[in-house]
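The complex appears here minus one protein chain, its other protein chains still in place.
Showing subunit A:
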Amino acid sequence: MSSGATDTARRRLVVVGSGMAATRLVEELVAAGTDLRITVLGDEPAPPYNRILLSAVLEGTHRPEAITLRSAEWYADHGIDLRLGARVLEIERELKDVMLVDGTIVEYDALVLATGSIPTLPPIRGLVRMDGSLHEAVHAFRSLADCERLRDAASSAGARRAVVVGGGLLGLQVARALGVRGIETEIVEGGEHLLHQQLGSTAGRILARDLERLGVSVYTGVRAVRLEDAPAGTGLRLDNGVTLDTDLVVLAAGGRPSTALARRAGLEVRRGVVVDDRLASVSDPDVFGIGDCVEHEGRTTGFVPPAWEQAAVLAGVLTGRPVKYDGSRIVARLRATDLDVAVLGDPEHEARVGGDVVEMSNPVRGSHRKLVVRDGRIVAGALVGDLSRVGLITQHYDRQTVLGPTEPGELLLAERSARPVQLPDDAEVCTCAGVTAGAIRACSSLEQARDTTRATTGCGGCAAAVRQLLLATPATTGVPQ
């Protein structure tokens, strides 16, 4: 091949993973016009898709075809070697290659770990069968395949009830999605309230009431301990002695960074693969990491926006630009019909470390809104059950706008749009012609108003107001003036 010489001169980049972080990295590199020879190793069979929309697919608001991020052709068109169903077995850092489970060896000059996270299996007896597979009523919810399997199960004739284990963001979304599909759904959360990693107890309790209003039952402070066969379907035994009879059990008890490969390769791993400001492993400058699998400054994230910010920074690092990653602001937003939750940063933590808390709770309406403010800036917040001004609040948070002393409180109030009922005489009614209410009141008919003031002769928008004013004028104006 004529391009062989240049091809071998180009640096080889191997990306392990084809999730949202990996896809974004490749997009950024393509946009930057990179000359890296890129190989993407994805262990799922489907082309890269938008994982965070899986609950929307389950709910039925998104067609599964609409969540594909990039087709296989796109990779081919840009000269990228996309290998699907390619699971990596080992990384050989001395040899600078990776081996796939089918024995294939792929050499790299630079390696990116974007392996994401893996769902946590809660300690429930009977969950896993002797052969290591999950009980047939049990569903994980991580991949498109999981989503499709659950959707099929939820649509089958025998499925009437479901229990979701885990009351975090994913658990709530899945529970709501199943509820929308007509499944009687219950949530079991071991913490004292829902979303306990993000919300305080008041907000969590209000959220639970919102969910119950939508037909989802919530059990908090209890753990599922045993899965057993029941007369009809399956029984999930809780540690308070209650058994929930169900047809489906969905595991949404959170995840942890997928670090097994890195650990075996001898890279430093704490909770995640430890990376520096250039997103390089602290153990090997040729190995990088982005997304859910990494730990930066002691933090792992589990959200898409930070993963994308890391992808953008790493694309810069790999193409020789002087960029650094210095952490991300996180807005966690629940995606589920009629269930309104937005969490900015870590409100419980920020409140504990001395932020001023401005909050408004309205259990009657089912809303709880709270902002944590430091030096005039919103450093965290939680909005439950009422998302008024969510767009503005997140703007202020993201941009760290310095607010005035009354602003945080005003942001939490609903927007008012009161209009005066009685227009004063000097109020302009017809903007096109510049006619005041007083001038209209001085007229006896619409025709007169039109001819003498030219009101209503422009955009026509004041016609109703003019008629109203003329109607309200006392009938005694028949007296000539």
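Everything that follows uses one rule, which is that a contact is a pair of C-beta atoms (placed from the backbone, for glycine too) under 8 Å apart; a residue touches a chain by one contact, two chains touch by 3 or more; residues count from 1.
FYI, contacts and distances are computed from a predicted model.
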Omitted chain, identified by the protein name its UniProt record gives, among "Molybdopterin oxidoreductase family protein", "Zinc-finger domain-containing protein", "Sigma-70 family RNA polymerase sigma factor" or "Carbohydrate ABC transporter permease" | "Molybdopterin oxidoreductase family protein"
Given A:Arg176, A:Arg335 or A:Arg369, the residue that touches the chain left out of view is A:Arg335
Of A:Gly266, A:Pro285 or A:Gly460, which residue touches the hidden chain?
-> A:Gly460
Touching residues (missing chain, whole complex) on subunit A = 20, 24, 31, 49-50, 52-53, 56, 61-63, 66-71, 74, 304-305, 331, 333, 335, 387, 390-392, 394-396, 398-399, 401-404, 406-407, 410-411, 416-417, 431-434, 454, 457-461
